[in-house]
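Missing here is one protein chain; the remaining ones are kept as they sit in the complex.
And now, subunit A:
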Amino acid sequence: MQFMLLFSRQGKLRLQKWYVPLSDKERKKISRDLVQTILARKPKMCSFLEWRDLKIVYKRYASLYFCCAVEDQDNELITLEIIHRYVELLDKYFGSVCELDIIFNFEKAYFILDEFLLGGEAQETSKKNVLKAIEQADLLQEVSSFAVDRFSAH
């Protein structure tokens, strides 16, 4: 996978993950072009399209579009399910996720994605294992913040 973008129906970018080195300018241009292209498509259209030399796989969940760019030899259907698994992970973590969760906890959305995909490839496809990793990290946060509180109380 070359990159993943999450954007709203209004075209606002909510998450961007780039797995190939591109300049800031190129990233902005790609996001702009692609968001426009996808928003212009009608609901019943197919989830795949050829765009430049890449295959774009996208799906809309409520107000958010999830869009992946994969290489020519990559499998479109399994990419569609990568998107779905990521949505499931977000949903499970936030508890029926909505766009606001991703806006206000954007860093968490990135952390979850890093546990699931790394370098553009699936790292761990088991929902349980990904969530376990994230929960462990959260636990570490709680323990350490607890320690800080106790220290400052003295």
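We take it that a residue touches a chain if its C-beta (ideal position, glycine included) is under 8 Å from a C-beta of that chain, and two chains touch if they have at least 3 such contacts; residues count from 1.
Simple rule for what comes next: contacts and distances are computed from a predicted model.
**Student:** Under which of the names "Vacuolar protein sorting-associated protein 35", "AP-2 complex subunit alpha", "Mitotic spindle checkpoint protein MAD1" or "Trafficking protein particle complex subunit BET3" is the non-displayed chain listed in UniProt?
**Tutor:** "AP-2 complex subunit alpha"
**Student:** Considering the entire assembly, which residues of subunit A contact the chain that has been omitted?
**Tutor:** Missing-chain contacts on subunit A: residues 13, 16, 19-22, 26, 28, 30, 42, 44-50, 52-53, 71-73, 75-78, 80-82, 84-85, 92-95, 101, 103-108, 110-111, 114, 118-129, 133, 136-138, 140-142, 144-145, 148.
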